[in-house]
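All protein chains but one are shown at their positions in the complex.
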Amino acid sequence: MKPVFMTFTRGDIINFIVLMVLGFLIIPMTITNGYWYSSILIPWLCLALAAVGQQIVMGYAGQLSLGAAGFMAAGAFACFNLILRIPDLPFVGALIISGLIAAAFGILFGLPSLRVRGIYLMVATLASQFFIVWMIDKFGWFKNYDTSGIITAQNIEIFGKSFTSPIDMYYVVIVVVVILTLIAMNMVRGSAGRNWMAVRDMDIAAESMGVSLLKTKLEAFAISAFYCGVAGALFAFTYLKSLEPVAFDIKLSFKIMFMVILGGLGTINGAFIGAAFILLFPVVLNFIGNTVFHGSIDATIISSIEQVVFGALMIIFMIYEPLGMAKLWESIKSKIGFNKKK
Amino acid sequence: MISELLFFMEVLVAGLLSGTMYSLVALGFVLIYKASSTFNFAQGAMVFFAVLSFVGLMEFGIPFSVAFVLTIFLMIAVGLATERLVLRPLMNQSEDTLLMATIGLGFVLEGLAQAVWGVEVRRLDLGIKDSPIPWIADNLQLFISALDVTAGLVATTMIIGLTLLFKYTKIGLGLRSVADDAGAASSIGIPLKHIMLLVWSAAGVVALVAGMMWGARAGVQFALIDLALKALPVLIIGGFSSIPGAIIGGLLIGAVEKILEVYIGPYFGGGIEGWAPYVLAIFFLLYRPEGLFGEKIIRRV
Amino acid sequence: MIKSCMRKILSTVSVVGLLCSTMVLPQNSFGAETQYFPVASSRVGPYSAMGTGYYGAQIDYMNYVNMTGGVNGVMLTWQECETEYNAVKTVECYQRLLQKDGQKIVVFDTLGTPGAYAVINRMATDNVVLAQYGYGRTDAADGRVWPWVFNAASHYWSQIGVKLRWMAEIEGGVAKMKGKKIVHLHIDSAYGREPLPAMRKIAADWGITLIEIAIAPPGLEQQSQWLQIRKEKPDWVTFWGAGSGMNSTAMTNAARINFPRTKMMYVTFGGAEEDMVPAGDSAKGTYVVANALPGTDFPLVKNIKDKVYGSGKGNLSDTSRVGTVYWNRGLGAAVMWVEAMRNAQKIHNKVGKAVTGAEFRDGYEALNMTDERLAAIGVKGMVAPFAISCANHEGAGKFALMQWDGKKFNKVKDWTAPNDPKFIRQLVEDSAAKFAKENNITPKKCS
Partner (left out) sequence: MSVDSNNILEVKNIEVVYDNVILALHDVSLNVPKGKIVALLGANGAGKSTTLKSISTMLASERGKVTKGTINYNGNNIQGEIPSQMVHRGMVQVLEGRRCFGHLTVEENIIAGAYSRQLSKGDMSAELEKIYTYFTRLKDRRNSQAGFTSGGEQQMVAVARAMMAKPKMLLLDEPSMGLAPQLVAEIFNIVKELNQKEGVSILLAEQNTNIALKNADYGYILETGRVMLEGSAKSLANDEKVKELYLGISKGERKNFRDALYDDEKKKNTTAPTTKGRKFKIGGPILEVKNISLHFGGVKAITNISFNILKHEIRAIIGPNGAGKSSMLNCINGIYQPQEGTILFKGAVLDQINPNLISTMGISRTFQNLALFKRMSVLDNILVGRKLHTKSNFMQVGFQFPQTVREEKENKEKCEEIISFLEIEDIKNTQVGKLPYGLQKKVELGRALATQAEILLLDEPMAGMNVEEKRDMCRFILKVNDELGTTIVLIEHDMGVVMDISDRVVVLDYGKSIGDGTPDVVRSNPKVIDAYLGVAHD
């Protein structure tokens, strides 16, 4: 336990234990309804993982990128093809290789970050979004020449056991997400994360301290894309199961960016909180529309309200709390004495 | 072979003309960028919001000209609200923060427009036929739509008008001053608030005009927002702060994407124009980050 | 440390508990039997025109059924979820709609091929019927491989067969089609590509040159596609788009290059009033294929207008859309649900009771919409009469042809089957067999 937690305080470890108990014991014991796993928890964890990736490149390294969904598509279709074409490849191996393939795309489309920033970089990353999805769409090989262009993800098999029920898949997802999140936390709290943040806050000073901009930025892009790639593969294999490339369209990229911004730039927690909000808010809104107003509110209005609220929250957070919901959560916790100083 | 050449000409002309449509949208971005160094991601949503309101008003039986004026007032109100609720609290924040806030603004406008006017695709008849101009079709064998030519003329007029405004009027002088150094401008008594309001209202009007051209061409609908994304590579190629750049960038993107799509697209099953402009923009970024006409970016330490 | 750990665990447990308890929905306390239906609507975004009409009609019809005593006394309930015609959101909605008040859905209708593909594999395990009313995965018409999926009344391969047949009729016979050039202009999605396997085969048989051109959604910009069409100078264009923007733009673009609209044949999801009107004069003369004819003269449409809209319970704010193409199509789909439910009640001796997914499936498979039955419901002539069997989940396989005159649709040809329905059926069976083999599915015996 020592090495993994070196950079962590006692409070972190307690939080970790609590979350693990919650994730591996309490949730599986209390929730039996498959709906909760397959349409809330699994997509939440998958998207949160992608948001962690986006967080690394945008929140930590400060590079405005809008291509998360493209990298997710790369990961998802890579995983499909790997399992299809290399029969002996275990699922975990396929997952890692898919991440690496996405990372390669991340490096390729992260290259413009060496020259440009802000909106310019955003446009450059849009190219990756559109190009990757187009490529998968146009070259039949990626989809095993399915005429409809829609692939069906294979069943997950690990050590000969197949994971098909919602709760099984939940376990697969949560294990992967926990491991990758821990690694991400290690990175952002260690020297790697410091380099990213240094580049974000003052690139010239960082360079003068011996931080190579080239290496650091591309590293951030690669890791971010790796996370998105793995998230995309999980998203495809545990949530969508049948998918076509357009499932990873620009809207999803925007969503992931929103998760990071609303959750709080530069915190790993923020990725999870933001993902939960973006995912749950429409569900709650719909639920209210259906139960409180008994469907008397037009679906158009509900979905428009959803958009207005997301947009307005974005502006409000930019003005009042640029650090997002994670910071808000911290303040609430400290207010009700949840996080007393030891 | 002459028909091949003729066809190429036609592709080129069609590309150039559809490029002016992008320019119309890009112009709104430039206007705001030029006066406040803010990249207004919400411009696409403003296009949609403006033209949808315009058509919506017309559906109430309000005549064309009155609806036009009312929509202009509405866009001024949007400008006012934006200045008050978004820009002022975010004064002196980093460009990235403002960019993200305008993304939020875009979502708010999209949502509002849909909540108020609904989602049906509407027809907008400007009285200009979207069909080939007979004379040109007969004599040159080129099929050029009257609407496209009108859009081109409108774009040109607006560009000339805005250039003159910026160059030769007191307001223009104020706008350019604010763009160069808002702090210094405010120190000599140029009222930033009014300037911002003016610029956002002007961008609103430009958005309305762009929306009307697009609406007449493709129906007034939600998908117009996606088109605004195409204005981004136009801006990168033309330069964010250049009015002529917006038109040149538009023409370039329009021509290149159509030529690529028509001549190379079939080998890949089409769809190249979906990403080609962005990749083109990347190459421009690598060789000329400030765009063709943009002001040179100098970072001082 | 352990203490604080425990405290945290306890408080988190209580928070989770609280969350769960709020999510447990109040049980339906009334005694009346209800049957729950999902409305996975798409009323937002580029594809909203079809979603509003189609799902509006479904809700209107369910309201109508409830107002007239329910299905043998069973009241219909429903819940709506917005899919935005997006496959990911469709899955989400499917999960969300799957259960309500302890009752499971028995049928699912996505009104979108991508969405249908996204959920199609879940049907057998969840015991839900996937009703693809004239859309979706075509080879699912083979009920032996896809017992839970129905393409009633007619699928895309039949549709393309019918389209080609009409072209031949207009040109003066199949023999005349030899050497003709057809452009298949389609949206770049699973839906746009769906008719291609059948179309390629027929084209090869008839000696037609087939050119496939894709439009990326949302398709407001089709200049390059139409430039290609201008270059190719085809005799016909089969248009396979979605979303009013794309559909109307195609006609305006055709007008720009003077391509005759009378040589364009629109798909069922491209040809509705909402698609034609925005194109204005450019739309005049366009041929549109229909699997449910528009019109307000059908008795059922009139009744709904009187009863449901008369009492202010209508789902659409714009009453004039009742009786349009999408609305009537939605009505056709809802009529099938209710009819299938009636059948299920009869077959499984549950008249006056709610049915399960499996029972509903049996009822669906027993659909026999004869002209008499359609007349009894009040939609005779609106849809083609059809019957479904264990092996054949398609039904009619027939379409009607309409032409837009600038104001409304005029029927120009009545319900027609493809030239060689057996050939189409063979394609379906081959494709289904291939799928079954690849996925180790043992086809059900139907005898």
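As written, the chain order gives the labels A, B and C, with residue 1 at the start of each chain.
Definition applied: a residue touches a chain if its C-beta (ideal position, glycine included) is under 8 Å from a C-beta of that chain, and two chains touch if they have at least 3 such contacts.
Remember, predicted model here, so these are calculated numbers, not experimental data.
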item	value
Chain not shown, its touching partners among those shown	A, B
Candidates A:114, A:204 or A:332 - the one touching the absent chain	A:204
Residue of A:31, A:133 or A:184 in touch with the missing chain, whole complex considered	A:184
Contact with the hidden chain (one of A:68, A:83 or A:192)	A:192
In chain A, positions touching the absent partner	3-4, 6-7, 183-184, 186-187, 190-195, 197-198, 200-202, 204-213, 219, 223, 266
For chain B, the residues touching the chain missing from this view	91-92, 170, 173-174, 176-177, 179-193, 295, 298, 301
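Here is the rule we go by: only the chains that are shown with their structure count from here on.
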item	value
Touch-based graph of the chains, sorted into line, ring, star, complete or other	complete
Between chain C and chain B, distance of the C-alpha-averaged centres to the nearest whole Å	37
Distance between the centres, which are taken as Cα means, of chain C and chain A, whole angstrom	34
Residues within chain C bordering two or more other chains	43-44, 48, 52, 188, 317
Chain B: positions in contact with at least two other chains	114, 118-119, 226, 269, 271, 274
Sites on chain A touched by chain C in the complex	10, 14-15, 17-18, 21-22, 26-27, 30-31, 33, 35, 38-39, 43, 137, 147-150, 152, 239-244, 246-247, 249, 251-252, 283, 286, 290-291, 295, 298-300, 302-304, 338
Chain C residues touching chain B - in the complex, by the definition given at the top	43-46, 48-49, 52, 188, 212-216, 218-221, 223-225, 227-228, 230-231, 243-245, 248-249, 252, 255-258, 274, 277-282, 317
Contacting residues of chain A [partner chain B, same complex]	62, 64, 112, 115-116, 118-120, 122-124, 126-127, 130-131, 134, 137-138, 204, 250, 254, 257, 261, 300-301, 303-315, 318-319, 322
